[in-house]
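Before anything else, here's the structure in question.
With one protein chain withheld, the remaining protein chains of the complex are depicted in position.
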Amino acid sequence: MKNTFGQSVCVTLFGESHGEAVGAVLDGLAPGIPVDEAYIAARLTLRHPYGQIGTARREADAFRIVSGVYRGRTCGTPLTVLIENADVKSGDYPPGRLRPGHADLTARMKYHGFSDPRGGGHFSGRLTAALCAVGAVALRALEARSVRVGTHIARCAGIDDAAFRCPEEEIPLLNTLPFAVLDEARGKAMREAIRRAAEDGDSVGGILETAVTGMPGGVGEPWFDTAEGLLAHALFSVPAVKGVEFGGGFALADMKGSEANDALCLKDGRIVTRTNHNGGVNGGITNGMPLLFRCAVKPTPSIRREQSSVNADTMREESLIIEGRHDPAIVHRARAAVDSVTALVLCDLLALRFGTDWLRGEEA
Amino acid sequence: MKNTFGQSVCVTLFGESHGEAVGAVLDGLAPGIPVDEAYIAARLTLRHPYGQIGTARREADAFRIVSGVYRGRTCGTPLTVLIENADVKSGDYPPGRLRPGHADLTARMKYHGFSDPRGGGHFSGRLTAALCAVGAVALRALEARSVRVGTHIARCAGIDDAAFRCPEEEIPLLNTLPFAVLDEARGKAMREAIRRAAEDGDSVGGILETAVTGMPGGVGEPWFDTAEGLLAHALFSVPAVKGVEFGGGFALADMKGSEANDALCLKDGRIVTRTNHNGGVNGGITNGMPLLFRCAVKPTPSIRREQSSVNADTMREESLIIEGRHDPAIVHRARAAVDSVTALVLCDLLALRFGTDWLRGEEA
Amino acid sequence: MKNTFGQSVCVTLFGESHGEAVGAVLDGLAPGIPVDEAYIAARLTLRHPYGQIGTARREADAFRIVSGVYRGRTCGTPLTVLIENADVKSGDYPPGRLRPGHADLTARMKYHGFSDPRGGGHFSGRLTAALCAVGAVALRALEARSVRVGTHIARCAGIDDAAFRCPEEEIPLLNTLPFAVLDEARGKAMREAIRRAAEDGDSVGGILETAVTGMPGGVGEPWFDTAEGLLAHALFSVPAVKGVEFGGGFALADMKGSEANDALCLKDGRIVTRTNHNGGVNGGITNGMPLLFRCAVKPTPSIRREQSSVNADTMREESLIIEGRHDPAIVHRARAAVDSVTALVLCDLLALRFGTDWLRGEEA
Partner (left out) sequence: MKNTFGQSVCVTLFGESHGEAVGAVLDGLAPGIPVDEAYIAARLTLRHPYGQIGTARREADAFRIVSGVYRGRTCGTPLTVLIENADVKSGDYPPGRLRPGHADLTARMKYHGFSDPRGGGHFSGRLTAALCAVGAVALRALEARSVRVGTHIARCAGIDDAAFRCPEEEIPLLNTLPFAVLDEARGKAMREAIRRAAEDGDSVGGILETAVTGMPGGVGEPWFDTAEGLLAHALFSVPAVKGVEFGGGFALADMKGSEANDALCLKDGRIVTRTNHNGGVNGGITNGMPLLFRCAVKPTPSIRREQSSVNADTMREESLIIEGRHDPAIVHRARAAVDSVTALVLCDLLALRFGTDWLRGEEA
């Protein structure tokens, strides 16, 4: 499998940045789930560049559902979203010019120079639009079963956001924000830092933190198809993600067992943990607490500064300046993709555990 | 898939800590690869508790290869390693007693009380012995193609090891050390801290850092089966791993693009990067630089201190003290498992990319 | 996995008969393979109804390649074909009316009434158009490595075609024929029988026989992912296929071992078999002889005669006459789909065995 992920609920991603279209096929989702095109459109805007800090390329992301929906509900058969590429400047793409930090060199090694080099081709962040479109359908399906996903920019350009305090309440709010922070004052400082980096011809990175509430316990298929393993697998597909940690994550390395263990207690007749350093997962299986994980997002590799590189056609070292429209940060845009792959993986895990009808909700 | 991982080269893991045996099936590895039982035995000792700091359970880990090897070489058919459980104290395991930080609660949610509770059952670190046995075969296969894997304890109990300087030279050395550090003075300090935690009835965590040299470029199957995604997926199966990061990882979140991008240059006629903040992977595909990643390992959940818990049979809160033999740290033992899953994933990726014969080496 | 098949080379199928479009994503095929749109168009006409014997629905099958091809060659990234549905009569589809022999009842059982019922929806033979489009790309890739696939109507309406004598020569010819028979006189008789059945308001079935020449030996992944198992798995996806047999197939049941065993001999320095009762496969692995298999195709279930049925909405028995445009036979049309899934499975098996570059041919 290459561009397909999932076992019971699967997604297949296709397209190139400056080709005819990008798109995704969402297969195996339960039948009868309402598909709300306005909601999909809203989710797509969440991955748009924000305010003054983004790329000049502005696309309506006009999507078309070409299969799998009948009378406003999922059929249970493959749901395909197609997003035609508009606003494509067919510039000059000397394929030998390798942009540092991008997939130019590695695509060349793998595809022997035949992959579409225009705008990053198949490796463009543009494909996350398709991912977000089908992710929106998955998010809605989860919501109907009271499973909610939300992500905030936990850190950007060295500035920390506030921490989650009550994800149940914060997630709905986050999902309305174009720049998703829990403390808007910190968000403003982050955007200011992004703007300064842009003025410098540079870019910044950040950390995304995701919470999932309402997730049933007992979900995950260890040893290998653990909740953590499957989520991490998919999250590393989001461009620029270079690290994934659950619960306390790397900070757990410095804790004592007596701190890191989440003490168990009873609450409303259910067994819960007092803390959540394990991020809602033990032994690869969900424990009924909120899932909590963080993704490291590297700074956008496309910068306006001069960089040392090699021309793969001439095999000569040469310096390079990347012209054109670029984001000085993608961490705030990557948020929508992170929500989407999270929703897709959870739908898959839930369908595997409880059957393909479970996501239909009350009737199932 | 639950206990099977891989597409072309696959591993299946089975067994319970206090059942009859643990074992693993390694399928799809190229035929003709020498299988050296002494080397497997040596790898198994690397996951043993070290010196005074480990659990009292000492097993010979006597393994038996019951299929897939003929005249000292792999057949190409499933290679099965069986490790009978010896030294099993069949104590009293009240299944309702939930140990914080363990899989007791989640196993109960998933298996409805039918899973073997003795010694953690299927969720015991004991199963990593089987993983290390087949991992040893995979490591040897990679070595014959000049791909080498090595891991050091980058941090433990708050103490940092030295960084990799020249993995080509450091990896062979690390693979001989029972407590794998690049700077033995720091290792001594770590062990001292572990001992102190043990005296406190507590435990500590750490970070493992892995380097892979000799990895060909162009390997990885994006969007989803990226080198990073597949490695992370498998690494999260190693008990206690709660975070995985590649190259700069979470530190990239604080870098500028101009720092994080790895400038390209020529060296001996090959295109290489001057730095390796991307950990040898761009766009999910290897770039020919060393793979570099780190795993966060949480402190051992089994501690001798009193902990708050719930008895799932009586559904009453009760405090709990875990008696018996336990490790005050597992980070140094997890190292062998990390090397093993790394080798298994790389064999799979290489076989997918270059065919099932590639790992046979010269003849292929 | 539901609508995705394959491991290294995969196809994903989507769409509904009377929805917006049908399509397919072909992923994992080697980069650099020439994509000839005229050839794809020609393959699509092979699945069209023939002459006077087919359905009245005539579609241009205007396809669009929306991803994965750059400058006339495969990129190595997902190749997506989209076929918009034209000529769709949006008639009245009382979803409760269950057509015998169709998937109406079973789709209802699985999708709870939410699947698109119009024209068979996702279960329409219309989706084989998308399969044939991507199958054409796979067929061309195989041809460049001298692997050739061809299918003839071995039997239809009780009339046998001649047998393959020299597939190397017959396959190219078959691939030009709209009604693929080795003996055109028998073909004429078959078409006459089809016409008579149509006049009766009835339909007929048949048997397709496929030969593959140039297939390398040593391909197939037993025990489970055998050449036979994977081909059969995919062939049963072709609508109306109810049986698959390799080599002598069911006739082997009546042979003696001394007849059925294919004696081995040398020819031009290669080990070959004198007969080919095993259809080119032993132990699930190709032996270098032509692959030979046959598919049973049931008569088209849509007939103009009155049939006993049940209305699932009213849960009352009622008789039913299927109006509209229907094929009195699909065996001649199914041929193109059989060729296509065969090519896709073989590309997958070859890429697994020899690596993802093998199909690139000489350069690899």
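Should a chain be cited, it is by its letter among A, B and C, assigned in written order, with residues numbered from 1 in that chain.
One rule holds in what follows: a contact is a pair of C-beta atoms (placed from the backbone, for glycine too) under 8 Å apart; a residue touches a chain by one contact, two chains touch by 3 or more.
On a predicted model such as this, the values are computed, not experimentally measured, just so you know.
Student: Decide which residue listed in C:V204, C:L291 or C:A336 touches the omitted chain of the complex.
Tutor: Missing-chain contact among the listed residues: C:V204.
Student: So which bits of chain C touch the chain we can't see?
Tutor: Chain C touches the missing chain through residues 1-5, 7, 13, 98, 100-107, 109-110, 122-123, 127, 155-158, 197, 200, 202-207, 217-226, 228-230, 232-237, 239, 242-266, 269, 271, 273-274, 277-279, 281-288, 296-303, 305, 307-310, 312, 315-317, 331.
Student: Residues of chain B in contact with the chain that isn't shown?
Tutor: Spelled out for chain B, the touching residues are 1-4, 7, 10, 12-16, 19-23, 25, 27-28, 31-32, 64-68, 70, 73-80, 82, 110-116, 121-122, 357, 360, 363.
Student: Take the complete complex as the reference. Which residues in chain A touch the chain that isn't displayed?
Tutor: Within chain A, the residues touching the omitted chain are 7-8, 28, 221, 352-358.
FYI, only the chains that are shown with their structure count from here on.
Student: Given that chain A and chain B are copies and touch, would you call their interface same or different according to whether over half of its residue numbers are shared?
Tutor: Chain A and chain B contact each other through largely matching residue numbers.
Student: How big is the gap, in whole Å, between where the Cα atoms of chain A centre and where those of chain C centre?
Tutor: 37
Student: Give me the residue numbers in chain A that touch at least two other chains, ranges are fine.
Tutor: 1-4, 7, 13, 110, 122
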